[in-house]
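Here the complex is missing a single protein chain, while all its other protein chains stay put.
We call the chains A and B, going by the order they appear; numbering starts again at 1 in every chain.
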Amino acid sequence: MTEPVLSVRNLIVEFPTRRGVLRAIDDLSFDIAPGEVLGVVGESGAGKSLTGAAIIGLLEPPGRVAGGEIRLAGERIDNLSPERMRTIRGKRIGMIFQDPLTSLNPLYRIGDQLTETILTHEPISARAARDKALRLLEEVGIPAAETRLSAYPHQFSGGMRQRVVIALALAVDPQLVIADEPTTALDVSVQAQIIALLKRICADRGASVMLITHDMGVIAETADRVCVLYAGRLAEIGPVRDVVKRPQHPYASGLMAAIPSLAGDPDEKLAQIPGSMPRLGAIPRGCAFNPRCGYAFDRCRTERPDAYPAGASQAACFLHDAASALPPEVAGRAAEAGIQVARVPAEARP
Amino acid sequence: MNRFARIWDSDVAWSFRHSPVAMAAAFMALLIVLAAALAPLIAPYDPFNPATLNLMDGFTPPMEPNMISGNVYWLGTDNQGRDIFSTILYGARISIFVGFSAVVFAMVLGIGLGLTAGWRGGWVDSALMRIADIQLSFPSILIALLIFGIARGLIPPSMREDLAIWVLIVSIGLADWVQFARVVRGATLVEKNKEYIQAARVIGVRPVRMVLGHILPNVMGPVLVIATISLALAIIAEATLSFLGVGVPPTQPSLGTLIRIGQGFLFSGEWWILLFPSITLLALALSVNLLGDWLRDALNPKLR
Partner (left out) sequence: MTDAARNGEPAPPLVEVKGLRRVFDLSKPLLNRLLEGGGRVSLTAVDGVDFSIRRGETFALVGESGSGKSTIAKMAVGLLRPSAGSVTIDGIDVAGKASADTQRRMRRRIQMIFQDPYASLNPRWRVHAIVEEPIKAFGMLPDAKERAARVGELLSLVGLDPRDGQKFPHEFSGGQRQRIAIARALASEPNFIVCDEPTSALDVSVQAQVLNLLRELQDRLGLTYLFISHNLAVVRHVATRVGVLYLGRLVEEAPARELFSDPKHPYTRMLLDAVPDIEMEGKERLTIAGEIPNPVNPPSGCHFNPRCPFVMPHCKTVVPPVLDRGNARVRCHLFAEG
């Protein structure tokens, strides 16, 4: 297997507060292969944006990486100096945020921002940089790119601005693009265009993408693999088709079922997960999901699950650990719901 | 959790407990305010009772026995033999009373006008804010002087003495309302577009209740910060006016009056008459100001 572009191992992000240290990300590990699009989903407070911020070294103080390591193409980047990190952010990791205005300087012309970014990281002439900027704008679908080079960000519509941000993120051919909710602020009809663009342009350049979003639909359309987070911990990670169609973690399964879709019977009640995600200071003992989980048994309340193989995915759930003493009734219900429990006891088999 | 425990556990209380500067400032301010409030009980002499005054005791230096009477005064005496420590206690009393009343007056006026401007908008808002702008383009001490002068001119001479302190309070208050009005107006503009106000509109809550019940509680945070900082400024403004001789009547000397009196003796060597009231004023204004700074940071979620 080739070396992953990004490798996150046992990442821990903490926020010291007056009520003690809060663990916003707790022992999270995942890889992104070259050219792969990894979707990171979770509800608000699950830690998905923090994961992105930790990788690019832009955690807001007092947040800090308190453990684990982050490697970019094999090289550790979680302990670099801010100066070293800045060059990596521009050159090797591109960033796209929810609000395009945070990535664009309102006082600079679009063309100047692009050229400047290119010149900072590439030893080419100003003229060549400008040509490259123009090609980039054309590539991301800005009409009349030549004249738009001298326009300011506020003269663009929301969708066009996000296109410019994509051009900016990909200006110096980064190995990895981190896109944090890139379509959330856009209208439905524009969202589809931006997703298609992001997918195409990253595929063309062979850049890997870490796509952070709360929108399962966007993930289903774009990602190769998905990582589902819950309360700062990994719930499930696996190929997108498997996670969407055959989720193996009860949380992922509940989440998928709760999404209203254009198929199925509209008169049927939507499946819902009871309760809400715990606050950081009040994460329950054992599995973080256990109080809301329909399949929780004794072990879930005391011990924290590792990630176990579950079908084509990995799920942090004791249903998938052969060592669990699964109550037959729980195993039966889980199996009925399509969860491939580790060892279905004989008496629960249909 | 009972009420006290809840307050003790609140973020503001926590921030207070973890800020040595705030605690020291609060201690200092409290000490001065308490001493001033309890002046009649604490003060060793009544500086305004001519019967107890002895001109012979004049110009006694601190901690030294008077050459004639042998009396010892902690902080010395002034030209008329008044105990400086006692005059400071009584003077601080007046300074704090005037400053506090002026701030309350400015606050009530500013909140009222700010809420009106922000809520009504349109020409009411424009008119009020232009007045505020004009007033802001003059130093507030000048405004206070102007108002004080006009008010003195309007009041019959026989009542001047009795009303002087109230005129002073109104003058300083009128010079200070702008800050409150601006902040309250800004906060009102933000709050009035929030959905909870729309929700109240849908059920037809009356405007007065909407403004006082819904908006006012939500704009009080910044108001408290300004009030604290204004208190320091108002105390200084009072001192300045009294120093200029236009403030409180000489029969009720405030810290400013004491400083003015003391200034006259600085070059003849009686430094204590000036020094001690000045230190008191400085300590009072500084501690209140530091408290205001701390409160602003404590209430600002971004800095927490």
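Note that a residue touches a chain if its C-beta (ideal position, glycine included) is under 8 Å from a C-beta of that chain, and two chains touch if they have at least 3 such contacts.
Computed from a predicted model, the values in this text were never measured in an experiment.
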Taking the complete complex into account, which shown chains does the hidden chain touch? A, B
Going by the contact rule already stated, which one of B:Gln135, B:Asn218 or B:Ser278 would touch the omitted chain in the full complex? B:Asn218
Touch assignment to the omitted chain, from A:Arg18, A:Lys245 or A:Arg285, lands on A:Lys245
Among listed residues A:Ala33, A:Val190 or A:Ala335, the absent chain is touched only by A:Val190
Can you list, in ascending order, the chain A residues touching the missing chain? 43-44, 157-160, 187-193, 195-196, 214-218, 220-221, 240-241, 244-245, 254-255, 258-263, 266-267, 269-274, 276-277
Interface residues of chain B toward the undisplayed chain are 194-196, 198-205, 214, 217-218
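Here is the rule we go by: only the chains that are shown with their structure count from here on.
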Could you grab the centroid distance between chain A and chain B? Build each centroid from C-alpha atoms only and quote it in angstrom. 54
